[in-house]
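Every protein chain but one is kept in place in this view of the complex.
Note that the chains are named A, B and C in the order they appear, and that numbering of residues resets to 1 at the start of each chain.
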Amino acid sequence: MAIFVDDSTKVVVQGITGRDGGFHSSQMLAYGTKIVAGVTPGRGGQKFEDKVPVYNSVKEAVQEKGANTSVIFVPPFGAAGAIYEAADAGCKLIVCITEGVPTCDMVKVMPYLEERGVRLIGPNCPGLLAPGIAKLGILPTSIVKEGPVGLVSRSGTLTYEVVYQLSAAGLGQTTCLGIGGDPVIGTTFMDAIKAFNDDPLTEAFVMIGEIGGDAEEQAAAWIKENCKKPVVSFIAGQTAPPGKRMGHAGAIVSGGTGTAAEKKIALEAAGIPVAERPMDIVPCLQEIWKK
Amino acid sequence: MAIFVDDSTKVVVQGITGRDGGFHSSQMLAYGTKIVAGVTPGRGGQKFEDKVPVYNSVKEAVQEKGANTSVIFVPPFGAAGAIYEAADAGCKLIVCITEGVPTCDMVKVMPYLEERGVRLIGPNCPGLLAPGIAKLGILPTSIVKEGPVGLVSRSGTLTYEVVYQLSAAGLGQTTCLGIGGDPVIGTTFMDAIKAFNDDPLTEAFVMIGEIGGDAEEQAAAWIKENCKKPVVSFIAGQTAPPGKRMGHAGAIVSGGTGTAAEKKIALEAAGIPVAERPMDIVPCLQEIWKK
Amino acid sequence: MNIHEYQAKEIFTGFGLPVPGGKVATTTEDSVALANEFGYPVMVKCQVLTGGRGKAGGIKFCETEADVRKNAEAILGMDIKGHTVKTVLITPAVDIESEYYVGMLIDRNTKRILLMASAEGGVEIEQVAKDTPELIFKQPIDPRFGLLDHEAMDMGMRLCPTDIKKARQLASAMQKLYQAFVHSDASLAEINPFIFTPEGRGHAIDAKVNLDDNAIFRHSDYEPMRDLDAEDPSERAAREANLSFVKLSGNVGCLVNGAGLAMATMDLVKYYGGQPANFLDIGGSSNPEKVVNALKIILADEEVKVILFNIFGGITRCDDVAKGIIAATEIMDIKVPIVVRLTGTNEEEGRALLSKTDLVPATTMDEAVKKAIELG
Partner (left out) sequence: MNIHEYQAKEIFTGFGLPVPGGKVATTTEDSVALANEFGYPVMVKCQVLTGGRGKAGGIKFCETEADVRKNAEAILGMDIKGHTVKTVLITPAVDIESEYYVGMLIDRNTKRILLMASAEGGVEIEQVAKDTPELIFKQPIDPRFGLLDHEAMDMGMRLCPTDIKKARQLASAMQKLYQAFVHSDASLAEINPFIFTPEGRGHAIDAKVNLDDNAIFRHSDYEPMRDLDAEDPSERAAREANLSFVKLSGNVGCLVNGAGLAMATMDLVKYYGGQPANFLDIGGSSNPEKVVNALKIILADEEVKVILFNIFGGITRCDDVAKGIIAATEIMDIKVPIVVRLTGTNEEEGRALLSKTDLVPATTMDEAVKKAIELG
């Protein structure tokens, strides 16, 4: 079992005929993900890799093929529109990989999703990989391994780094989830942590945070009160200068809030070990898990 | 018992210090309506007629005096804003008397009310008078009488005319309701008819329609299928020239739809007698009620 | 408030809709000059506030200067359904490969702005709606989110299932039309037809916009768009006096408070064999000055032989109406009989005030109408 996905997950890929959308759809298919349809307006009737039907709209993909989950690879100017479309068509899980989506677009899309009970992951995220079940996004499949550890991260490639080390140490994963580092995202740290806490197969989990915002502090407070599973953390950006945006729209330290040091204090105060280096995460986890 | 109001109705009047708002608040108070507060921004701390406290906001009126119903007498440019405010403050029934509210404002306010489960009556309507219970609006109290007849109307003064005749004939009312004739209104004909059908004290009811739209046709179809109580109707505007707006934004006959003749056919096809003249309504009702 | 095609196109252009250039002229010479400026062919289009302009010969395709001269001369001054053409729009003619209808209006049932579109463009959409309603596609628009990309695209692809570029242009036009609708507080906005040239470029070649009278107060820039010439002088006076008024052709001048009661009064006049001279709703306010203005407007019509007041007081107080009637009779020299029926709020006070005058009282609506017809 995993969080947010299961055997009934049927995927439609929005932007399947684009360069990145096509490449990663192939990867997802190769991993066994049930991609039942693709969508590119104007390309309806074509087939992706001679097997996945392409439709002009998500509505058709849902009606014809029963898609219930969308993975979005469309350019930033169309990303919010693609999210609305997927939600309106009835998808209950949407993973938006697109980087560079205007924040005001995301602010507006959020209540639309809430009204329809739709879970969004992203935007500007690597998505989700539940080893042995499905890959929704761009996490490299070669590094994952089935097992009892959950992983949630605001980062993309740093997630891969940690998953790689977990797998190398024999610690397989229930779900690896990159939620993205933009200011406004669908599924938050807190949402993921609650889901891991409720998931019977997840025995322990790892939180990869970064500078900016206070999602880590909130998560720490919640974990302290509610979570009995072992948790370890890592925070990127200890050396980031204040006031500068570190790639992610979210990764910016402003006016003494959102620093790595503050987050570390909050996490440790909640009893969550914070690894100094990415390579320390696995040893940290092994240490507290044995207790 | 009446529709939409009962003994727990506690009213806040928005615009209580204005000319019309003040006049009709006095009338409502004189009829025994529980006006617990008034609102006029900047007049907080004053008293209306030395007894009703005036607040700066509906929120204060709800918090301090438990108001659950608002009657709005503010100018058109502020009417939609007043509705949002009342709904946000927790009022579950809002009666907007204001005439001349821009239609696009009403289009936008509607989902706000739906999200909060708020009933709106109006705008541009005379409101509701439940004889012996409460008056919310501007219907003249001298003409009503307690009894078993419900009355719903898109018109204002034509409603009074009919109520007057009902009372004169000894036919008292459970509730007299003017829903207004604007293109976009809160409580519709259908809403009122369903409520009358469900109200155990309402034994028969009268529908006063007018040209424009198809609310009467819809009501006719619903009544035919669902309503066992005697109903009579009247349609104003048989002589109205097409394409001209007859006062109400809604009262306009366009392209062969919404004519009095069409409505009459639909109503009669549903078994609902349509009175030729206002003075025929009472005899019509008496005739079918006896069956 | 209805506005002319060229004014609607100005609004559309402001919201980025593709409208072919165009300018208006009020003389033949100016028409010719504009046509020469644009180059041929051009369209000469009468600007009157009524439909069926093409059928009436008010819209002409002109290939030469001589064509423009001939047609502008014929169209300017033409009478179309009672409207005299004072202005023509000169606009470059475009080649038409296909025509679509795109319109928006307020839908009472969904309480939303409704987008309607059809591949049956360029014809009377009411006829399409009657004969083949399945050819009109509809999309109610959630005001909280506006016309979303996929909703517009879905409509675009219904109209142009085989041409994604055209579908995109239609979708974009629909989204811009929605912006124009809400920001101008329209009650109706239509592009009929939206056309494609053989090269695949879309253009809104006709435009119709009705503005919500209730919202004009926040569009002071639109007030100059009002075509005062197109209004009946009495209707204009009524509008300026904030009265809801429609001129009819009878002899019983009606002053009623409330639109429904006013219509019912007209109906009753006709029922008893009379002819109402007008619809007039003096509105929900209780301003005595309004009554004076209303009387002036009605009495300006020489056909009016009797005045019928039918007042049921709710928000309008009968004593205010009575004061208004008395003030008016003091100012004006009213020669026709006046029947007055006052009921409702403050009716005793109102009747008491009137009892000292020589007005004809009536108790019921029926009695008042019958007396008015008798005296008219």
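Everything that follows uses one rule, which is that a contact is a pair of C-beta atoms (placed from the backbone, for glycine too) under 8 Å apart; a residue touches a chain by one contact, two chains touch by 3 or more.
Since this is a predicted model, take the numbers as computed values, not measurements.
K.L.:
Touching the absent chain in the whole complex: find that residue among A:181, A:230 or A:273.
P.N.:
Per the contact definition at the top, the residue touching the missing chain is A:181.
K.L.:
Looking at A:2, A:215 or A:274, which makes contact with the chain not pictured?
P.N.:
The missing chain is touched by A:215.
K.L.:
Among A:159, A:197, A:233 or A:259, single out the residue that touches the unshown chain.
P.N.:
Candidates A:159, A:197, A:233 or A:259; residue touching the omitted chain: A:159.
K.L.:
At which residues does chain A meet the chain that is not included here?
P.N.:
Touching the missing chain: residues 20, 23-24, 27, 76-77, 97, 99-108, 110-111, 126, 138-140, 142-143, 153-161, 164, 181, 183-184, 208, 210-211, 213-215, 218, 234, 236-241, 244-251, 255-256, 260, 276-279.
K.L.:
Tell me which stretches of chain C touch the chain missing from the display.
P.N.:
Contact residues on chain C toward the absent chain are 144-145.
K.L.:
Tell me where the left-out chain touches chain B, residue by residue.
P.N.:
The list for chain B reads 41-42, 56-59, 78, 81-82, 84-85, 88, 108, 111-112.
In this section, only the chains that are shown with their structure count from here on.
K.L.:
Between chain B and chain C, what's the gap in Å when you average each chain's C-alpha atoms?
P.N.:
27
K.L.:
Report the inter-chain centroid distance for chain A and chain C in whole angstrom, where each centroid is the mean of the CA atoms.
P.N.:
Distance between chain centres, rounded to whole Å: 54 Å.
K.L.:
I need the residues of chain B touching at least two other chains; which ones are they?
P.N.:
none
K.L.:
Which residue numbers or ranges of chain C touch two or more of the other chains?
P.N.:
Answer for chain C, listing residues that touch two or more other chains: 144.
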